[in-house]
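The complex appears here without one of its protein chains, the remainder shown in place.
Should a chain be cited, it is by its letter among A and B, assigned in written order, with residues numbered from 1 in that chain.
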Amino acid sequence: MRGLLLRRALDAIPVLIGITLFSFALIHLAPGDPVLILLQGHATPANVAALRHQLGLDRSLPAQYWQFLRGAATFSFGESFEYRTAVGAIVAPRILVSLLLICYSLALAILIAVPLAFVAALGRNRPRDHAIRLATTVTFAMPSFWVGLMLALLLSLELGWLAPSGYGTTFSQHVQGLTLPAITLALSLSPLLIRVLRSSLIDTLGAEYVQALRARGLSEGRVLAKHVLRNSLTSAVTLLSLLFAVLLSGAVVIENVFAIPGMGSLLVSSVSARDFPVIQALTLLFGVAVVLGGLLADLVYAAIDPRVRL
Amino acid sequence: MKSMHPRGTGRRAFSAAIAGLLASCLFAACGTNGTPASTTHPGGSTNASGEDPVRGGTLTIARSYDPQSLNPLTCACDNGSLQVMVEVFDTLVSYATPDASATPVPDLASSWTVSPDGRTYTFRLRAAMFSNGQPVTAQDVRYSLARASDPVSSYGGLYPISSIATPDPRTVVLKLKTPAPGLIYALGFPAASIVPEALVKNEGDAAFSQHPVGSGPFVMRSWLHGQELDLAPNPHYWQTGLPYLSAVRMLYVPNDNTRILNIRTGAVDIADEIPFSQVKSLEDEGIRVLVQPSSAIDTVILNNSFAPLGNLAVRRALAYATPVQAIAKSVFGGLAPVMNTVMPKLKYWNPAVRPYPYDLARAKQLLAQSPYPNGFAITLSIDGSDTPSLQTAQIIQASWAQIGVEVKIQEYDYGTVQSRWAAGQYESTLLVPDADTSDLPVDDEYAHGLFDNYAADRNLYSYYQNPAAQKLAVAGLTASNEAARRAAFDKLQEVTMAAAPSIPLVWAPFRAAVAGNVHGFSYVLVGWYPLQKVWLSH
Partner (left out) sequence: MSAFSSSYDTGRRSRSRSLTLRLSRSASAGERSIAVGLALLALVLLASAVGHFALPSPTALDLTSTLAAPSAHHLFGTDDLGRDVLSRTLAATWLDLGVAFGATYAGVLIGVLLGATAGYAGGWPERLIMRLTDLVIAFPFIVLVIAIIAVIGPGVEGVAIGLVAAGWAFYARFARAEMLSLREREFMQAARTLGLSHRRVILRHALPNIIRPSLTYSVSDMVLNILYIASLSYLGLGVQPPTPEWGAIISGGQQYLLSAWWISTLPGVVVVVVGVGLVLIGDGLADRFRVRRELVR
């Protein structure tokens, strides 16, 4: 176990360097000069040169990347071009927001998906299976801004149960503010989970050992919960770890629609403004999150299936 | 985070929401807001005559912009930050009136005199204090203006100043290189705000940008980036009795539909940047929408160094081939006046200049006389996430095709469009409707920027040079009397409209949805809404 963790930690370093280097290279390859963007209509050659120097952009690319690495090792990521203040102050609050949103959404999605997947798998190819798959495909194929707005129209405008947007300052306000976005996300994530879980469940249910367990007199509930579910989780866990990683930066549309100050919208706005220090810090964060998520998933595989050797 | 449902049902525990979800009349007007029905106030503010202002209350505004940095001295001067700077800081003078007469009003300067040759301005400061209790002195003014007028600062408006003197703690004397009647307005722009010198030097620019201290009507109480910025009244504000409000909450709500939902549910009092297409439907629901003139121009920006566009006949042909009335109607909901000059509609606007009629025959005729009788191909770069740009571009594409000009629309992200424009790497481009605005309510900025600034930035990256226009611009900028100034600017507008260095479209107005109990709210021409005289009735 310790060996595994050590190996993973060592492996993580080239991954993180790889991600940040790649991102650094790509964002500089893309057109778009943050100095020109900041100066807008005042980009005289003198102003451009002065601002470029102030932001440290007149040094060579390798020098700039090296400074980023050195700073990253001490958790200091420089100053944001747009906000003219420490990058950490801009990025840190957003981490919690995104984590809360993702956990809330995934929890709802799991809550919806597990029972429905069971019902569908057990009643395979019967009407209830078709109904579940049809209903979930329909919600899945609808664009999230549409679903989000419809939910807001219903739950906020018509029924007045929730505010239409916002994140709030206290924990209970956070939870209320994240409810509409979490439901919207869950409606598009749970179909994925249901499909994958249902498929694995059908595989497992057809296994001979399941019949053997039933023959030995175990109750159906016990069989399902303890044995069938456990052995069907591999793909679902893979999917969840992937979704976690993707949602960190990918919930942009939801964050935009519901005014949630998450990492996705920060990424988009900093890419738009070519705010290199913020982009680099975010990329590093995503890298760390993905590495950790992958490790967690592997540990879960090992836990649920003793045959797995990592 | 309020959630006041207009029918007074209040907010139930959301855990009870699971039961009984019946969607009914989602699209019908069942969710009408409880505000009294009223019509738009085109050009007007929300002052109800005869009522006495009520003290107290929290004004909640849903904005489409997020403030970035609140330090006037390192001003990137984006709309999000400007609006806050205006509340937290004071300038020497201000433009307090929303109309285009644009008379400068004393702010931190209680009075000023101008020497007969127009080259010396003497300002007398009033007794005012910063929100931390420190008095505002002439030293602070000198520090602030010196930094703001430094040639390398991004705010170029103070370029005429050659020296700043402070003979006593309440007097500031500005000496100019040449007369500049526009300077008094440039001093009212937030980038020329007065900051406490000692504090800024002590803390540094970066810290100050997050914790600004000014002498304005409000102080910044809290700031959650990307979410909300709260203001509280400045206890040391020099205008006694103001502001009326006891708190202001500025929420960042970037999505248009969500902002509208917020005003419809009563969660906010004001929602800005209402899309042109939604103004009428909001009014139909009984929500008041202010539509007020702005200093913005929406034009098809042409790169005059791109071969076909260097030719006058070609540019005029394109102007005749652009269906501006149709664009004003379909894209801007009929709310934006059609431009009759290539400049913003400000104090010295010349109503006598005629806009180009939509005349394809004339356009073809002109093109036939040019080196490109069979037309040519041209790219049009736009910000793909902006709906008015998308619509305008496609209308233009369809229309110019009829005279043989083949437009290839290139969508980029915002950063790329800006950079390509500033680097001159474009053939034609559209900016989002309120990107191209004048910071001053007088024509000086654009006269200088578009026609007298080639050496610095190729006349705002247009690569257009016209000596006659430049002469007229300089004449207006340095005129010693009002009549000469007006005459110069009038002629400038005539000459440049005929030369069509860009294709003028519309002057896009500001649009904000305002709840019925908000009074005293109005935009000023150059883009912000001062809040010190706003009050809420019950």
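Points to keep in mind about this one:
Definition applied: a contact is a pair of C-beta atoms (placed from the backbone, for glycine too) under 8 Å apart; a residue touches a chain by one contact, two chains touch by 3 or more.
Everything numeric here is computed off the predicted structure, so don't read it as measured data.
Only one of B:Asp78, B:Glu203 or B:Glu411 touches the absent chain when the whole complex is considered: B:Glu411.
When you scan B:Thr103, B:Ser281 or B:Ser537 for touch with the missing chain, the hit is B:Ser281. Within the entire complex, the positions of chain B that touch the omitted partner chain are 27, 256-257, 260, 275, 277-278, 281, 323, 326, 329-330, 383-387, 390-391, 393-395, 397-398, 408-414, 416.
Along chain A, the points of touch with the absent chain fall at residues 7, 11-12, 14-15, 18-19, 22-23, 26-27, 29-32, 124-125, 133-134, 137-138, 140-146, 149, 191-192, 195-196, 199-200, 202-204, 206-209, 212, 231, 234-235, 237-239, 241-242, 245-246, 249-250, 252-253, 267-268, 271, 279, 282-283, 286-287, 289-291, 294, 297, 301, 305, 307-310.
What we mean here is this: only the chains that are shown with their structure count from here on.
Per-chain Cα centroids separate chain A from chain B by 37 Å. Chain B meets chain A in the complex at residues 1-3, 5-7, 9-12, 14, 16-17, 21, 23-26, 30-31, 66, 68-69, 71, 74, 76-77, 151-156, 205-207, 209-210, 224-228, 251-255, 257-258, 261-262, 264-265, 267, 412-416, 418-420, 422-423, 425, 435-436, 449, 456-457, 460-461. Per the touch definition, chain A reaches chain B in the complex via residues 30-34, 36-47, 50-51, 79, 82-86, 89-90, 93-94, 145, 149-150, 152-169, 173, 176-177, 179, 256-259, 261, 265-266, 269, 271-274.
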